[in-house]
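Of the protein chains in this complex, all but one are displayed in their positions.
Think of it as A, B, C and D in the order they're written, each chain with its own count starting at 1.
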Amino acid sequence: MGVGNTGDNVSNLIDDTRDRLSSLSGQELFALLLLLGIAILLIDLVRRLTMGELALGRLWRYTWNGLVDSLYIALAAIGLSMTYSILRFANFSHGDLVTTGAFSGWAVAWVIGGWGMYGIGELVLFSPTPAGPTGGELGMDVLASPVAILVGLVAAALLTIGVALAIDRLVYKRMRDTGGIPLLIASVGVALALRYIIGVFWTVESHSATASAPIIEDFPDWMWWVPFDRVNLHELTLVLIAVGLIIGLHLLLQYTKLGKAMRAMADNKDLALITGIPTERVIFATWTIGAGLAGVAGYLIVLDRGQFSINIGWFLLLLIFAAVILGGIGSIYGALVGSLVIGLTINVSLVWIPADMNEIAAFTLMILILIIKPDGLLGGVETA
Amino acid sequence: MSETDPDGDPETETTDGPDSADDSSAMIRPKWREDLLLIAKIVLATYVGFFVVGILSGAGINSTVGTLQSITFWAALFALGALALNLHWGYTGMFNIGVAGFMAIGAYTMSIAIASPDGSPAGFGLPIPVGIILGMIAAGIAGLVLVIPTLRVRADYFAIVTLGFSEIVRLSVQSRSLRRIGDTEYGTGGGQGIRATPVDSVIPWLFDQPVIGDVGNVFLEIGAAIGIASSVLMRGMYTGVLILFVIAFYILLTRIAYSPFGRVLKAIRDDELAAKSLGKRTDRAKIVAFAVGCALMGLVGTLWMGSRTHISPDSFMPLITFYVFVALIVGGSGSNTGSVIGGFAFAAFIFEGPRFVRTIVRENLGTDFPRTAYGAFAELGGGDPTAMIGYVLYQQADEVRYILLGVVLIVIMIKRPDGLLGHRKEISAGVDLTRRGAVADGGRPAVGGDTDAAAADDRQSNTGDDNDSQMETNDPDTTTAENGGKDHE
Amino acid sequence: MSDVETDVTEVASEDSENDTETASHAVDSPILAVENLEKRFGGIVAVDGASFSVERGSITGLIGPNGAGKSTTFNCITGVHTPNEGRVVFDGDEITGQQPHQIANRGLVRTFQIARELPEMTVLENMMLAPKNQIGESLWRSVLPHFRGEMVEQEEQLREQAWEMLEFFEIDHLAEEYAENLSGGQRKLLELARALQTEPEMLMLDEPMAGVNPTLEHKLLEHIHELREQGYTFLIVEHDMDVIMNNCERVIVMHQGAVLDEGTPAEIKDNEQVIEAYLGGEI
Amino acid sequence: MALLDVDGLDAGYGDLQIVENVDLAVDAGEYVTIVGPNGAGKSTVMKSIFGLTTHMGGSITFSDEEISGYRPEDIITTGIGYVPQNGNIFPSMSVMENLEMGAYILDEVPQDRLDRIFNRFPILDERRGQTAGDLSGGQQQMLAMGRALMLDPDLLLLDEPSAGLAPDLVDDMFDRIDQINEAGTSILLVEQNAKEALRRCSRGYVLVQGQNRYVDEGDALLADEQVRQDFLGG
Partner (left out) sequence: LDALGAGDNGEDADARIGVLQPESGDLGDLGTPIADGAELPTIQLENEGVDFSIDLRREDTETTPDVGVNRAEALLDAGYPAVTGAAASDVTITCAEDVWIPNEVVAISPASTSPDITDMDGNWLLRTAPSDAWQGDAMAEIAVEQEGAEEIATLYLNNDYGQGLNDEFVAGCEDRGAEVLEEVPFEPEQPSYDSELESTIGEEPDLLMVVGYPESGQVIFRDFYSDFDDGTTILVPDGLIDPSLPGQVDNPMENVMGTAPSARGPGRDAFTDMYEDEFGREPGVFNGQAYDATAVLILATLAGGEIDGATISEHVREVANPGGEEIGPSNLDEGLEMAANGDEIQYLGASGSVDFDDNGDQVAVTYDIGRYHEDGYDVEDTIEYES
């Protein structure tokens, strides 16, 4: 034959070089470069701080914003990570569960806040006519209507869970045994359908839901250690609720069989069935927790930002995915760590780059870390 | 031209085998004719459908033909995208959801290359074909840069990596920092995008070309005679160019599919380690396939933006990627014919369909519909269903399109995960594998025991020149005897 | 029929000794030599300084208790894993740390403990994939008309070869079936047939008989002997002692990652250590 | 009345029927083997008993209770344990956790059974903390057995437990199955190591192409020339 051999030497050479590059040492090289880069940035940070190029207050503010962003990303990411590992697919409709939580929760909060003063339709649809109320008129802040806001929070969780379970019934349940990719594609379909069904009712325009956030500027003496001069109560509510839920979830998974059952299912679904794990019930629990957290995340983001549209979850989705993958799928601590990395990256990176490039930094970091650790930061490390 | 071109090609190239010449054209592409027929049927049926509905609803001939041309334009574009994606996903199993990013790279590179040097941002004023080629190369290189370090990343992680990459591309071209790079006049224009000057736009350029221009002018005259405006036909010209590209892509990808290279790609999709252990350079094949696919996506980007004089980052939202995916899935991934049909079906029914319905609603029910669900429900409660219909189909046509898109995806995944055409046996080989070489009879020989006699003869005639085969020492009689034994069981 | 088969097996194993002597290409040096191989996974040392060699044209058995490191050794030899220490020499060349495809292209081809057929390809496509040096395996050659003609010619040749091989293994009736629809045993046959399509010099089979019905097992062994006569070398991991003792000229025993003993089946049977570590009270 | 009585079972996957009209019985304390060529449907029968396939007809009774149509999580509470042919461990959980999962339906892990299992399979004791997926093939097989024994079932379904085991362990495994059986647990075993299995069992079934072909005492089947030739490799 002989025809096939021309140029084989050359391609062998190329092959070899590439093999060497893509081998472990290549990964180590990347890791080294990344660490080096981070080290340089840290040194530069210290330099900027000491030289006065960067005010400490601003760095603190970036960090705080990063923490706040991390928390709502984490709420969504934990749920995504759980459904990812147990149902074995990347759920692209998770972002729209966040949206669902925002819309359903605030609709309920408005109905309660404006009960008797305005028509139900006006409240549920967030003032579709100019005559309707605004969030400010309804007094939608945590001090003025704590009950409405709390009920809205619970409703956001419950209604999102309901929607997620209904979708599972209608779509995913019929596809339990298909591979991850068909499910992923179906979830893109779910994402579009869900988002624009919401759009048909609430339009694609944005709505403003809350009154402006109450601010505390005078602290009692014993709170001398607080490094802020002002606290936004809505932001604080977000932080407290998110941290509380994460701790609660940790305890739930640590001290009940549910956590083990979920891991077992993530590992080997057929065998889980055989050992008597009620898999459908575990799936139910997974959706309940995952969608509940997503719904709460959506609701809290709106509480913090005041304003939202049907794209709120979709725009977050890629960040959520980045967090989940960075952390390594299947571990809630991984999702937490990933969220922190992403949240801090998009904020603290502003020290060096303009604001329109911060997401680029986050996604680039995600890709780099995946190259170095293909299973994610905590991939393979088993946690609750 | 769409019919003679691809058909003629395979025949010319296989005439070298003395006795196989007759068969092999049919063998190489077992379903060539049926596939073309299928595409033609679907396209024709859709055209007739849209035309009749359009005319009946009073949209006018020019307007209806305009819709058809618009459908064809998008169909060609999505078919191109789906074909390129098919190389990644359908064949190699690389789940690339960053299509929009590679299209953006192609389109931006072309725009920077061809935009006028005194524009803002400035371009290099190169000829259009050069721009197209540069766009392809840039997208291909971007693919290389992305795929080499991420070869080891799991399939679903890889998907997110590509999606992240496409967002990086979009956000970068949008970023202020690249608006004008450094102190140069050149750059991406940021959110403003790049304007290639009208003089450079592709359609007039096409009309300046020798043959194409003449053909175009003839079409213009015919169009004028039957009441179709030149604007529609000019755009039709461009769509014609796209169709030529579809044909070229189709031939290229079909060739890849029916070849040992395609076989390696398929093996990678099925089980990469197994392929590797058989001595296949899977990494190289993946890199090549990915880069080529990305280059093709870049080409699609240039062709898409080539019909525009202005390019901006908004055109490359991830949604475009999902459009391409839906097109591929509708047709059935893994099948090139399916990709073309999927592109067409997507463009006609999901992309343009709701707009068309909207036009019809407007023509028949007017435009005076409530603007909010609130109003629609109020009027529905007041006993006026047209308000609701108008609200959903006219005011919310866009939302309805997305819902339709979503539902179609879900239903296909549940009911027909293999696409409209179903699971298609596209056997990846340069020849028809189902029969032995020199079997002379025209019919399809049954496989298994019945062919043994022919097979045995065949082997005897073959072993003489088959000196590479280790198997030649194999005594034909033994094999036949064994087969006989098996039959007894 | 079964009588005939058992006969063939016996004859074959007797023949084989003559064969190695008379084989024209036989070189004195072993075809495969493993020196001081070591592979660690975290804290676990799966292979711990194993050294052995395989004679050209032989059927060599590799046995050992579960977890002895046999599959890991296979993986290290064939490039699936990179060994932490040690050398692998095949046919005079060092192949340590090379990529699986490079090793396969040198003529050292393996099968897997759990068959890895290519499920969504037909049996014939599986077979067509394997041969080396295919013209159309590079993108340009598969596309450009100039090469296309040659490619088609080669494809026709490969097709003939594939059919012959399928007939040899008596699975030609399944040629158009998708590989995922084969039963466990048929998959094992396909894997072996496919490996042979690469025209290897040496085949490494990881538990080829596990889960295979005894009747089929006999046929497989018969094929292996026939192939050995044609000059192939075999290294077989197997737990079925009948298979090992009746078919191998040499047996290597691994234990806790190292080679415990090496010798003819008869010698192995008598080794106290081996009996204790592996064979239990069986023999 | 038999402990397990499968009567005219039709089953398969989705629309695809694999098993056709299979009858099968296991009496209390009995040791029954199913042999047959690859792809005959042996594993499918086992899965069907455990509610893992599409039930298409026939009845399955266990302890006088009709269990066809039950979900696996209910079947396990009736006293059937099952060690499937493939994927019979949780690969990313530790050995200990795997065993604990065996007792998932109990409120707490029965320590005495755990000790007994560690006695039988000392390697598991040694490797308690290791990730199960990194065990060798044979070690995994033992772990799977151990897991199924955590519930002390009345009937144990074993699908090719000796596949991939070293010879001493094969013997060992068969011995242990004997012991488990002698301790009162009924056994339904699928084996490719047919001679050994038939030698030890009280009754054997030969399954071919999804249907019963032969039923007899194990030794009788072993002696049957036709069976030997077609299924036992002479």
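Operating definition for what follows: a residue touches a chain if its C-beta (ideal position, glycine included) is under 8 Å from a C-beta of that chain, and two chains touch if they have at least 3 such contacts.
Here the structure is a predicted model, which is why all the values come from computation and not from measurement.
Remark: the absent chain touches shown chains A, B in the intact complex. Only one of B:G66, B:G81, B:G240 or B:G430 touches the chain withheld from this view, namely B:G66. When the missing chain is restored to the complex, the residue among A:V111, A:V171 or A:I312 that touches it is A:I312. The missing chain lies against subunit B, touching residues 56-60, 62-63, 65-67, 70, 174-176, 179, 190-193, 195, 198, 201, 203-204, 229-232, 234-235, 307-310, 312, 314-315, 355, 359, 362-364, 367, 371, 398.
Annotation for subunit A: contacts to the undisplayed chain at residues 58, 61-62, 65, 69, 130, 134-137, 203-206, 208, 210-213, 215, 230, 232, 234-235, 301, 304-309, 311-312, 315-316, 346-347, 350, 354-356, 358.
Convention: only the chains that are shown with their structure count from here on.
In whole angstrom, the spacing between the mean C-alpha positions of subunit A and subunit D is 44. Separating the CA-averaged centres of subunit A and subunit C is a span of 49 Å.
Work out the mean CA point of subunit B and of subunit D, and you get 50 Å between them.
In subunit A, the residues touching two or more other chains are 1, 11, 15, 19.
Interface of subunit D with subunit A (complex): residues 50, 52, 71-73, 76-77, 82, 84, 87-93, 97, 100-102, 104-105, 147. Touching subunit A in their complex are the following residues of subunit B: 95, 148-157, 159-161, 163-165, 167-168, 171-172, 174-177, 281, 283-284, 287, 318, 322, 325, 329, 372-375, 377-378, 392, 396, 398-400, 402-403, 405-410, 413-414, 417, 468.
The part of subunit A that touches subunit D in the complex is made up of residues 257, 260-261, 263-264, 266-268, 270-279, 380, 382.
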